[in-house]
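Take a look at the structure below.
Heads up, one of the protein chains got dropped from this complex, but the rest are sitting where they should.
So, subunit A:
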């Protein structure tokens, strides 16, 4: 077949293109996050698959659900919060993958999804940071990620059920934050799909 022009894109061509690309990534990861949560629940057994199951939405380490007032904040501020949450997610996803490796060693697709999710959310976080930088709004410096992961790991060591609940919570948070990021980037790139 006739390959198209093999033009190598420059790292940050234009702001608009970068926003659009990041927005597309957030949309893609939202889809992936839905699939991950679904796959996760399938492998945990009851009561995770039951309709009424809703464990307490406790904060995991330093990461919590998007605040109710999140939508009212200026976009750069929202993106800063998004970037902070996205930065906290990879070590948590790694912890969940490690725990699931012990609980469900044969759930290879779930484990692969968790591994991919950690990598992808890092990429999304970096892309959001890049957008923030392009917008002139710097993010808030380094974050204490390892500590959060250690807390999560200690929580998980309490038992099988808490470990499953932790994973459920992390996957839920992953979905919420990438979804939130998508929405926030959508404010900057109203053009729709790239």
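Quick note on the criterion: contacts are C-beta pairs under 8 Å (C-beta built on N, C-alpha and C of every residue); 3 or more make two chains touch, one makes a residue touch a chain; residues count from 1.
Everything below uses one rule, namely that contacts and distances are computed from a predicted model.
Enquirer: Suppose you had to identify the omitted chain by its UniProt name; would it be "DNA-directed RNA polymerase III subunit RPC6", "Glutathione S-transferase", "KIF-binding protein" or "Interleukin 6 cytokine family signal transducer"?
Expert: Spelling it out: the chain absent from the display is recorded in UniProt as "Interleukin 6 cytokine family signal transducer".
Enquirer: From the list A:44, A:104, A:120 or A:181, which touches the chain that is not on show?
Expert: Here the residue in touch with the unshown chain is A:120.
Enquirer: Check the options A:22, A:44 or A:104 and report the residue that touches the missing chain.
Expert: A:22
Enquirer: On subunit A, where is the contact patch with the chain that was removed from view?
Expert: Looking at subunit A, the ones touching the missing chain are residues 1-11, 21-22, 24-25, 27-28, 116, 119-120, 122-127, 130, 193-194.
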